[in-house]
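In this view, the complex is presented without one of its protein chains, the others remaining in place.
Going in written order, the chains are labelled A, B and C, and every chain counts its residues from 1.
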Amino acid sequence: MRYELGCSLSYNILSETVFIFNVEVAHLQSLEILSEALTLAPDLPRRTYVTPDLQNRYLGVVVQPGPFSLEYNATVDLTPFRADPATIGETPVNRLPLDILPFLLPSRYVSSDRLTPFAVAEFGALPKGHQRVNAICSWIHTHITYQAGTSDAETTADESLLRRAGVCRDFAHLGIAFCRALGIPARFVSAYAHGLVPSDFHAVFEAYLDGRWWLFDATRQANLDGLVRIGVGRDAAEIAFSTPFGNMQPTAMQVRIARSDGVSDAVIRTVDAISTEIPAPHAGAA
Amino acid sequence: MRYELGCSLSYNILSETVFIFNVEVAHLQSLEILSEALTLAPDLPRRTYVTPDLQNRYLGVVVQPGPFSLEYNATVDLTPFRADPATIGETPVNRLPLDILPFLLPSRYVSSDRLTPFAVAEFGALPKGHQRVNAICSWIHTHITYQAGTSDAETTADESLLRRAGVCRDFAHLGIAFCRALGIPARFVSAYAHGLVPSDFHAVFEAYLDGRWWLFDATRQANLDGLVRIGVGRDAAEIAFSTPFGNMQPTAMQVRIARSDGVSDAVIRTVDAISTEIPAPHAGAA
Amino acid sequence: MRYELGCSLSYNILSETVFIFNVEVAHLQSLEILSEALTLAPDLPRRTYVTPDLQNRYLGVVVQPGPFSLEYNATVDLTPFRADPATIGETPVNRLPLDILPFLLPSRYVSSDRLTPFAVAEFGALPKGHQRVNAICSWIHTHITYQAGTSDAETTADESLLRRAGVCRDFAHLGIAFCRALGIPARFVSAYAHGLVPSDFHAVFEAYLDGRWWLFDATRQANLDGLVRIGVGRDAAEIAFSTPFGNMQPTAMQVRIARSDGVSDAVIRTVDAISTEIPAPHAGAA
Partner (left out) sequence: MRYELGCSLSYNILSETVFIFNVEVAHLQSLEILSEALTLAPDLPRRTYVTPDLQNRYLGVVVQPGPFSLEYNATVDLTPFRADPATIGETPVNRLPLDILPFLLPSRYVSSDRLTPFAVAEFGALPKGHQRVNAICSWIHTHITYQAGTSDAETTADESLLRRAGVCRDFAHLGIAFCRALGIPARFVSAYAHGLVPSDFHAVFEAYLDGRWWLFDATRQANLDGLVRIGVGRDAAEIAFSTPFGNMQPTAMQVRIARSDGVSDAVIRTVDAISTEIPAPHAGAA
């Protein structure tokens, strides 16, 4: 599927500000970048960095006071790997690649250690595999209310569980926490999300099952086969779309994604299991 | 300085257990490994993994029920980089390499976001540079009591600050949290520590100053120029010396390090600033 | 029903210690004290205090170093008020007596404010009255594991909910928290509990419904009509059986209660709603 996507971010800079942006689509086999352009106004020197393990693309800019904006546009072909969910089991810990293991550990927002009793009680006896992670997503979708303003930059997964409310990042953190508590590696994913209304940067998560990372969205707001990955990390702390160091005010923000292959833009939710890894699964350290 | 060091770990395995060990000394320019041997009893297949960014060495073993032990011995030449602390300033955020920036973020045990007001109030006005991080260590050493049993696997830096007590990992987490709260990248380091009594795996931290990572020990229990690094990470979650998945009991543990170069084993505390990076500083993504 | 009950508490006093004991049965209309004796060894001057509102009986003793013990025995006739649970509704806030209102507020261990979203989501739509509080107890009994050692003196109701485990005081705190979150006044009760195995001081709770305080036991371990009240308060902080100020070690503790009216001591669980207030309901400030 071909998508045109991008974002426009505007700021009013009050004092010299260092920005780290993470808005460019990731370098993945399943994601061919046909064209891509990122402009800054004013135009400024850029520093770039791609994490060696996760392939996130970071852009660093130092901005002086005044108006500042970033515009990013890309055309991509997304060919996610699909499978029948019923065929996807869990990977025993003794067969997990060693470089996957950090995604079993608790992190700043993913208090999987505190949530272990809860996860074991609710999900411990369910049939294992893709269907168990899907059951976790259904539980979250049923029990947590999607509501802006119910969380902030300090909110952890256990707090969201008590508050019974959150936004997409909280839904993802809670899903990741339940997975890790059950011994399933899981990680945070930011993406351009086809079908998300209103359009915005979206947060979902991936669980590592049967040797491959699979996508899940506990908010049930986006199409799993229409998620164009930006970044992946332990939790939201690592892949904010914008991390500013300095005194500035965001003034406008727009995020967009649309089909551009002549096919109807109608949203049809897939029933397949979806992975961004094709064709070979995870080729990390065994 | 030449050291002979190592550890002996014994377990009683009750059900199949997957161990991830991180006990081998790191691959560093300042650390020449003259000889090294790691034996398992019973001898079992090993998986190994070296993190591409941080050079931590992980060893994975699947162990069946019964007694199990690991023995590691190495002889190393440690040549840390030394400098006059007074000459080491702080690196402005706009000149920090992008791959350093994750070490400014809060992590599971390093609640730097919650500790920002405290850090700014206590240390915000101090002269910047190596001396400021040293002042942080002195504050911790004065205000926090080193006491076994005062913390557990869930203890965060803000909790240690309230409890006014902790062990080496808590001292390191608090030091890291104060640094990150002040905009100084900092990370957790596990090490064989010459001069530590009684001998044990030690936890210290590194702060990124003037383009290089420098060692600090808020417990003031080890020699900065006698620390042989094992691992480095965001916090203790990432570099436990042993992460077991399964039902087992530790039965014995011994950690050792001694001078082996004919020089007196007496401990003389250096007054230099010490870095394990030689001779060139950090060569990451700029 | 007639009960013989009591307790024996022994301590080794290491430095002068002030004890506040709360072990004597409360003064209630439904509880006739036929005989009662409390002895101290060594015999020491006593201070006593009965709280004007709640009728808790406190005993203060100053003890010098050495062995110390307290023995309490009483014979009581308990005649609890009984009703059909189906007939007991909730009291609207506008008809709650003003002196009841503090039992709607959060307290040290009863974090009802943090648990409000959870309580509303789980229990908000249930039919109101005794049956709703009973449903809360059933939920707790089903979802929380009774397990010694899973909580400590700092454990709050929201933490118990996450840990999915606790002891009787935690079960009571969670029940109270859910009630207060729903606008139902609730309070903590300590008692001698007929039918509790092994015998110990027990913690249950009371909810204020239809103008009267009704007993509930989320542990389902004691008979509601066999609970002989010692104290009542906002939460466990107020009615510990022993609050020592000084350096001492508990050396032995025994708690006992048995039928003494010739009737079989067999435990038959009542299906009635049980209140210790007879015959008139709460006669506080309207």
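Following the convention adopted for this analysis, contacts are C-beta pairs under 8 Å (C-beta built on N, C-alpha and C of every residue); 3 or more make two chains touch, one makes a residue touch a chain.
Being a predicted model, the structure only gives us computed values, none of them experimental.
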Key: Omitted chain's touching partners, listed by label   = B, C
Request  = Touching the absent chain in the whole complex: find that residue among B:His27, B:His143 or B:Arg269.
outcome  = B:His143
Key: Hidden-chain contact residue, picked from the options B:Arg82, B:His141 or B:Arg163   = B:Arg163
Inquiry  = Take the complete complex as the reference. Which residues in chain C touch the chain that isn't displayed?
reply    = 16, 18, 20, 47-53, 58, 60, 62, 93-94, 97-99, 101-102, 105-108, 111, 113-114, 153-154, 183, 237-238, 243, 245, 285-286
Message = For chain B, which positions touch the chain that isn't shown here?
response = 114-115, 117-118, 121, 143, 158, 161-165
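In the analysis below, only the chains that are shown with their structure count from here on.
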Separation of chain A from chain B, taking each centre as the mean of its C-alpha atoms, in whole Å = 30
Ask   = Using the touch rule from the top of the page, what residues of chain A touch 2 or more other chains?
value = 114
